[in-house]
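For reference, the structure is listed below as structure tokens.
With one protein chain withheld, the remaining protein chains of the complex are depicted in position.
Chain nomenclature is as follows: A, B, C and D, assigned in order of appearance, with residue numbering initiated at 1 for each chain independently.
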């Protein structure tokens, strides 16, 4: 959510490489290299050693973790012929999801979202993809991602991925990210259902804050998914997607549209819950007021009457009557009964 | 509403056949085979036996119930040359309504909605349609659908359906589903009218919950009907609808537009009812407060006065006056009358 | 508003003629036949007798009242070569306003609105228009319409109508209907002005209900006028309007745009009135609370003080003081004055 | 705002000349005739006498005041070859701003807005412009307009107006009207700033009504400016504006866009003020309730205690104790201190 650290780059020439995030611990390059018949996996390789994969006929997925190492990224950028503005976008983790087409490569930025179960917040990590004929570079801020099952699919030669080129790998990466959005939506949906029953059973100010947190999460998701949808629409319209891949990219495009639909529905429903909450609070205030009013309306006049006969006037004939006391008691009992009837009629009970 | 079970498929390669729903009891294939002069109906046929209908010159409506039997569906898919992504969409019951055109067949996904009178919720079931030259495959999750009258129309050779091809059958299926939407709208509309009078006669927190449930139902409908409208618009723009069918598809398209209109109106009206509810609660609070204030404002000062003459000072001249007691009574009566005038003037009665 | 009776047609083949309305009393065909020099008016003519006007060189306006007589309408449809779907639309009074172009005729559906002064509700009646070279068929549910002045204009040869063809008559019919919308807007506008002063002078729950009724009326109008605007835009874009008529249809199109503008303004204003109402109720609650609080804050402490000196302790020195009683009275007077100052400072008076 | 008097024209043939406004006092034709070197001004000229200016080579601005004189306007219409529908639009002062292109002239309708400082309402007057090669006809309802400085500019040969044709004059007229919108926006903006401080310093129900009036004024402006923007966009797209004038019309178009921007901002801000108002009222109610609760919570229990020792039981040992009275006083003082601590902790002070 926070556009923090934008200022870090203020006033620098475009193309200056400055990492705007906070993760600074780990730098690692790992490579998955495969074609229909071969498969190789290399972890923690040197920057220079990774260059040999660029022109190999096999598909090479070079995953770079740790954007704080600007020096290494600059080297990679130089070797692969990446435009300085693209490199800048890779390092600026506040980049809006987008696609840029260059002569020698295509450049995609998107957001990998994960749901933090403890804080109930959505965490966002930027993933940048550079892909050319036989290679796919992916840049992540920190280790830990949503690609594990994709990696094992490649290893196990599951599905058509081993038979397909780099473009299909790009699709598979985007698909893995988008699929994870559904998982988050499930969390939010469960969240919403809990809130729906909480708002009726025991509404409290905390409920409102939870509804608000949910809305913020939906805003975060929407901010990531709308540009992603545009990106895919642009990709589908462009001429640089192979005919055979179009159906796959359209499939993931359909998913983004569906995610937007669900987000809008959840927003509408969460607004409805807020209405129920407010009504519920109003009702409670009403109940409390009724109790107070019934008690006060019954006893205040009675207290007045007993007050009268507590006065010390020398001449108060009623006080001397033999049945004065029981008479007053009966009088008051009559008043109570009358009032109870009145409240019944007004449906206050 | 619930995007539940999305996670089931997470990380699997595209085209993996996994049923994401919960219905697992019943699997059945039934066939309606007809042309202008002939009509045949076969129930509970074997998967393999059903294949013979693919290339028959008659129109064959092959209805498959039970998506949990992925093996059977895989067989059907193979025989009919259905793309793995289409098969995946058939089994993923959270699919957004859409249309895909393939070389040998067209693929339509839509939502059959039914209104559960008890829970006042709309239930959604996915219906997938695959149609080629002379056959229409429909896939449903469970038995029970809205096509009964369509089936008897075919049997009875009612209307032009027996004289028309598979495309007209597809139209008739979509039309049956969309017509059922109107039935649901009627339920919701009745619901709304009840709420409209309930909110005035006896508003309670339950009323708000009912309004909310209604809104959720409208959101569910909107989520199904908007993509359906797009789907039909796309179908009408496409070249693969016969000239003679265009008028029928346009008719059902007009219906979807009308349904969207009605949904938007119902949403606006239900928001209006919520306003009335909130105003009604505010008014009630006001009434209660008035009662309390009138009682308290009249009796609290009186109680104070009688309190004065209940004090035990040795020297209180009024207490010895012969007409002290009646004088105080008159004084208090005067105060009550004044206050009643005051409240009348303020229009509190 | 009510989508009632949609279900009536459920499951029937398209083109089945079923009247979905409730008016069943009156069936009548009347004809106005004219050209520049001649004018004839025939009332209560037989169905078959009316057929002769189809191919006459004069312009014939054939008005059919009473949609329950499906048999007669079927006959007319057959003679004029009307597509079964058009006939179905004529009888289904919940049809959305639309225009369809057929080879031999054009088909327009629209809504004639009238304002019921007693119930303050807008009533809607469907008017269908079929027009060909020299004839215009109009279908209404019941007698009573907004065309009286149009009829007298034709009779009196007022304006250019007698010199123009059937297309101009269609324009004149639509224009009469749209003009009547302005009349309804005037009613609603007066309504709104009354509400604007009522909400200030004597706001009550009934005011909210009236605002709500007004909003519902605006929703009803919007539901009729938006499709009508689309219809006219489509008509103007189409090639089947004579060059000479374009200016007239554009004029009525401009009117629909203006009506939409006014509806939106009235909606915004009525929302504003609701805000004033809610503020006014809050203010009143505030006033009531102030009164209560002032009274209670002044008298409750006083009552406590007099209570002290009403205690029966054996040893209470103040009670024996000669000026104990006046001293307490002065003390209490001082307290009252202090509190009144306090409330003045807080601007509660 | 008021769509009053629409009904006046109901049922009349199109092109019937009926003035729908209320101003009926003054009719006057005045002419400004100029070219680069010559300038003439004629006031209160006869209808027929004005005709001579139509074909003069100089630019003639013929201003007609008083639409109730339909006879004169009919004459002018006939002489200048104005289409009956245009004439009707001139007289119908509820016309939506629009532009129509005819073979011999162009026709523009727009709204001249003025701000009534007393009623704080925006008043709208319709200005219609007919212009051909060398003449510009303007029609107003009543005398008094925003063109005085334009007239003196022409007289003084200020700027390029005297060197330009009729089209530039039309631009200058529209520009004068649009410039005046800015003046009104200034008034509304001042209004808004006053309300912004009033809502904090002394919020009352009147504040809400003022906010509402402001919103209504913004609605009125929006209703005039949106169609004006469309009108100018249409004008710029059309081929019948001279190349040299385009830059001027684009300039005034930019102004309309800016006015719309400002109106939307003011609407958003005024909604914000309403939020502040409602919060302020809630806060006040809260304050009042706190005062009441503190007083009641402190004194009601105390009054109960003194009530105990006011009872007249024969056997109440405490009453006989020597220090019973001071003990009770200390007890009550202790209770008061405890409660004050409690309220402090709850931050009620």
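Rule of thumb we're sticking to: a residue touches a chain if its C-beta (ideal position, glycine included) is under 8 Å from a C-beta of that chain, and two chains touch if they have at least 3 such contacts.
Note that the coordinates shown come from a computational prediction; the quantities given were computed from them, not determined experimentally.
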Task: Displayed chains contacted by the hidden chain, counting the whole assembly - done: A, D
- [ ] Pick out which of D:179, D:198 or D:230 touches the chain that's been left out of the picture.
- [x] D:179
Task: Selected residue (touches chain absent from view) among D:43, D:56, D:104 or D:158 - done: D:158
- [ ] Quick one: say which of A:43, A:291 or A:338 touches the chain that got left out.
- [x] A:291
TODO: With the missing chain put back, which residues of chain D would touch it? List them for me.
DONE: 148-150, 153, 158-161, 172, 175-176, 179-180, 182-183, 185-186, 189, 193, 200, 247-248, 251, 254, 257-258, 261-262, 265, 268-269, 272-273, 275-276, 278-280, 282-283, 285-286, 289-290, 292-293, 296-297, 300-301, 303-304, 307-308, 310-316, 347-348
Task: Residues of chain A in contact with the chain not shown - done: 1-7, 9-16, 83, 85, 94-96, 98, 202, 204-205, 208-209, 211-212, 215-216, 219-220, 223, 226-227, 274, 277-278, 281-282, 284-285, 288-289, 291-292, 295-296, 299-300, 302-303, 306-307, 309-312, 316, 318-325, 328
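Going forward, only the chains that are shown with their structure count from here on.
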TODO: Touching both chain A and chain D: give me those chains, sorted by label.
DONE: none
Task: Turn needed to bring chain B onto chain D - CA fit, degrees, nearest 5 - done: 145
Open item on the list: Looking only at residue numbers at the chain A/chain B interface, is the share used by both copies over half or under half? Answer same or different.
Closed with: different
Open item on the list: I'd like the Å distance between the centres of chain C and chain D, where a centre is the mean of that chain's Cα atoms.
Closed with: 26
Open item on the list: Which positions in chain D are in touch with at least two other chains?
Closed with: 310
Task: Chains that touch, pairwise - done: A-B, B-C, C-D
